[in-house]
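The other protein chains are all here in position, but one chain of the complex has been omitted.
Take a look at chain A:
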């Protein structure tokens, strides 16, 4: 154990960490500017009259538009700080970036993306590493764990994403790629490929193998450069094919952490104390280690929570999020809500578009916890409008991977009586 701790604390060149935080910080600047330029502050946060909340974070509310811009400008400054600053300014920047970014993510569950979750986690890890040396200067050292944690986090992302692809539909039926790829047949030059029958199978298998193995090829010196080329090709291609925003850049930038940028990377031969190194063996270091231990145990275990629920995970989505399940299924639903005045018995049909934007409606219509949240919102809304003790039920038809749509939840159940917990949702039709 002592040996292990010593190994983790051994100083190694800090250069890769510098490259990583530079790339990550600049990417965050780019991502934030892009987000504002696309008008998404308005589209996502200020215009919708209703926001879907994260479980446990129901208290997070969108600030007024002006203050949301302030938050985003602060995020840009913080990202620059993460890229370039040192010492206390680095620390302040990292904490500010984590808080501002995570805050904006928590405003509305609709926009949950695994790569945003990944960004939040990286921001958190950036908060607790030892204050890094000036960016891109050689001759500085950091303890091995300060670089290792990012490699481990990226490895978890890839491997879990790969494991999730090992399922019947993905490998044997090439679904959902068989649905998605032909829609790309108008891409210049390569478009033709997507009309071939073999293509979805090749992409499915290649994607699974890539995700499962790429971190290991990146770790191994001999294959690293080829693996990195594969990273670039893979993510560029996926970025061209699907509407996934800055995710390809995040991974192309993030995997730079695997490089050593030295011909002969040497572990500091001298004792730690004599090196220009920022390792300290204090209480705070012990606390950091304990935190990291818990953090990574959580990271490794949480994605498996779906095993505790009955039924097909893709259908119920109980335990689906925060588990690196990306691009795994083509799912869509049509959700019709009925609000009943229990005093008069009169039941009305809701026009969802009165309350939700297209993205919110699309996400809600296939995810039981969001359906429940919206039902509660409708109940309260119409109660204020004078509907007496409203009952809300929903008829939700969902199609999964091109299968004919069927009912997702019990259409007769009064959703106002249901609560969102981690307990299995009995009203989902399995």
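We adopt the following convention: a residue touches a chain if its C-beta (ideal position, glycine included) is under 8 Å from a C-beta of that chain, and two chains touch if they have at least 3 such contacts; residues count from 1.
Please note the rule applied: contacts and distances are computed from a predicted model.
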{"item": "\"YdbS-like PH domain-containing protein\", \"Glycine/betaine ABC transporter permease\", \"Imelysin\" or \"Multiple sugar transport system substrate-binding protein\" - which is the UniProt name of the missing chain", "value": "\"Imelysin\""}
{"item": "Sole contact to the chain not displayed, among A:131, A:155 or A:336", "value": "A:336"}
{"item": "Option from A:326, A:415 or A:428 whose C-beta touches the chain left out", "value": "A:326"}
{"item": "Contact with the hidden chain (one of A:73, A:205, A:302 or A:322)", "value": "A:205"}
{"item": "Which residue of A:114, A:153, A:367 or A:418 touches the chain not shown here", "value": "A:114"}
{"item": "Interface with the undisplayed chain - residues on chain A", "value": "38, 40, 43-44, 111, 113-115, 161, 174-175, 178-180, 182-184, 186, 195-198, 201-202, 205-207, 209, 211, 238-239, 242-248, 326-327, 330-334, 336, 338-339, 341, 344, 346, 348-351, 357-359, 362, 365-366, 378, 382, 385-387, 390, 397-399, 402-405"}
